[in-house]
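One chain of protein is taken out of this complex; the other chains stay put.
Coming up: chain A.
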Amino acid sequence: MNCHCVQEMLNIPDDKEVIALVGNPNVGKSVIFNKLTGRYVEVSNYPGTTVDVNYGFYKDYVIVDTPGVYGISSFNNEEIVTRDIVLNTQKVINVVDSVHLDRDLFLTQQLIDYQKEVIVVLNMVDEVEKNNIKIDIEKLKENLGVEVIATSASKGEGIDKLKEAIDKNLFKKGNSTPNLEKVLESEGKKFSWESLAEAENVFSSSVSELQEKIYTLRRTYVDEIFNKTVKFDTKKIELKNKLSQVLINPVTGIPILFATLYIMYYFMGVLVAQRLVDFTMNTVMGEYYLDFIKGIVGKFVTNLFLQRIIVGNYGILSMFPIIFFGLLFPLVVAFHLFMSILEDSGYLPRIAALVDRVFNKIGLNGRAIIPIILGFGCVTMATMTTRILGSKRERLITMFLLGLTIPCSAQLGIISGLISRLGFWYLVVYIFIIGFIFGLVGRILNKIIKGESTSLFIDLPTLRIPRPSNVLKKTYYKSKGFLVEAFPIFVAATLILGFLDATKLLHAIENFAQPVVTGFLKLPKEITEVFILSIIRRDYGAAGLVTIPATKGQMFVALVTTTLFVPCITSFAMMTKENGLKYSVFVWISSAVIAILVGGALANLML
């Protein structure tokens, strides 16, 4: 096939030939990509996180790093991306994990069946010996009919041999799965990769009987190759996987999970949200920067209205950079640093297994814990990652719960600061109320949203100590990506707020909301501003609470109400992007109603 589709798809020069780098998740594809092209790409140990396609150059080739998949099909976004690249490329470097060869060879054989010219990279060979596995590479080569190169990419071993194989163009079409032609012929189809793709349902997320027949044939064949070429002793696994079992067993796993969450809270909520942000937001931005910018603007802008919009309380050059760089930037970086460590260690899928049972009660499976945990960093980002969930139904429930109950990192930091002043029991009751609403609303949504949720079916990757260089690079790229995306929404939101303030409309809204705020919620009228700020950003709102004069009870009511209050503008926009305006408006209104009802009930009980 001579097609420039991949070049067109990715907007890369079409005078260079494309080599697709394909493999299961967590096999070290990205490390090999990096060694070949010298360009950084994200390295992840959690399936479903490498969604972007990266490419780089190696001599006369363009190497395209595809998302990790278990097969060429269309079960999720990653697979669709990989499918499109693979089907439009002739040369493929297939990276396999030496320790999970039986699993990985399915994809290898599928690529061979599609008549691609393949080089197989047998990666992580250094772990083979540690696991008491013996692989007969010559026999594997003979059976597959393609070149097999052993590497230990993270140590740089075997990369020269791989480069040599590319230079010598050792890409070969291998031995197809026996009897594949017969199966296709019995269906009245002539054998070709196109008819195979059609028979295997490659362009559909549903499954068919013919597809299953072909998969079974391929699986049986691959297992035969595995049995002929690999010898192993499982005794050693027992010891190695003790830690994995400790993490999954509820008796030990739940305390470890709470300890992890506490470390995360301490790191995010205390060290960063309070101590570091106090310095970056209040001192660096709030004092030095603000004085500086006010001085400059004061010299050049004499119009008071404009001055207010530019450097007023909600000014585009005052509040925006103070919040964005002073508050959000350190929190986002810290959060991604923590999450990258968790992801690369392989712990997240184990947390998913641990909480699966509880999540089933609210119509979700354990995988939904990933966006929920991410939500404590930023609900907007978490809303985006609900893409990893199996069905639309699960995504709708998770997004609703994220928008309603999960406070984002900065808000969490501020809430924990304020609640610690109220006393320990307030904290316990606060967690109980929010947890109760999470469970109750989840159960209601589970009842009213039609359809069925999917069951947990998740691969548990090998536990690894994260490599600091990967963690740092990943933190950098993820933080950068997020901040770039949030920037325009922040600018727009600040301009709106600045305009409301400068035209005194903000004051009018405050008066309008008074019956609910001072009447029903029994809170001081200044809280209205907190609610308005919460619409823009939940953390803006929470920060506003610090300066409000309130009794202990009022503060508690305010904390609960603002936690449950509407999702911020950025997550509202993200929800609209993912599910349409109707859904996000529904979540927005429901959250406001639930927050006010719960807050009002609390106020009438306590105040």
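Convention: contacts are C-beta pairs under 8 Å (C-beta built on N, C-alpha and C of every residue); 3 or more make two chains touch, one makes a residue touch a chain; residues count from 1.
Quick note on the criterion: contacts and distances are computed from a predicted model.
A.B. asks: Tell me the UniProt name of the left-out chain, picking from "Aminotransferase", "ABC transporter permease", "siroheme decarboxylase" or "Ferrous iron transport protein A".
C.D. replies: In UniProt, the chain that is not shown appears as "Ferrous iron transport protein A".
A.B. asks: Of the residues A:Q90, A:Q211 or A:N446, I need the one that contacts the missing chain.
C.D. replies: Considering all chains, including the one not shown, the answer is A:Q211.
A.B. asks: Of the listed residues A:Y70, A:Y430 or A:F556, which contacts the missing chain in the full complex?
C.D. replies: That would be A:Y70, which touches the missing chain.
A.B. asks: One chain is left out of this view; which of A:K59, A:R357 or A:K480 touches it in the full complex?
C.D. replies: Selected residue, touching the omitted chain: A:R357.
A.B. asks: Check the options A:V18, A:V99, A:V120 or A:I362 and report the residue that touches the missing chain.
C.D. replies: In the complete complex, the chain left out is touched by residue A:V99.
A.B. asks: Out of A:S30, A:N123, A:N143 or A:S244, which is the one that touches the chain we can't see?
C.D. replies: Reading the full complex, the residue touching the unseen chain is A:S244.
A.B. asks: For the chain not shown, which residue from A:S318, A:N365, A:T385 or A:S409 touches it across the whole complex?
C.D. replies: That would be A:N365, which touches the missing chain.
A.B. asks: Determine and list the chain A residues touching the chain excluded from the picture.
C.D. replies: Interface with the chain not displayed, on the chain A side: 70-71, 75, 99-100, 102-103, 106-107, 131, 133, 206-207, 209, 211-212, 215-216, 218-220, 223, 232, 234, 237, 241, 244-245, 248-250, 349-350, 352-354, 356-357, 360, 365-366, 455-460, 462.
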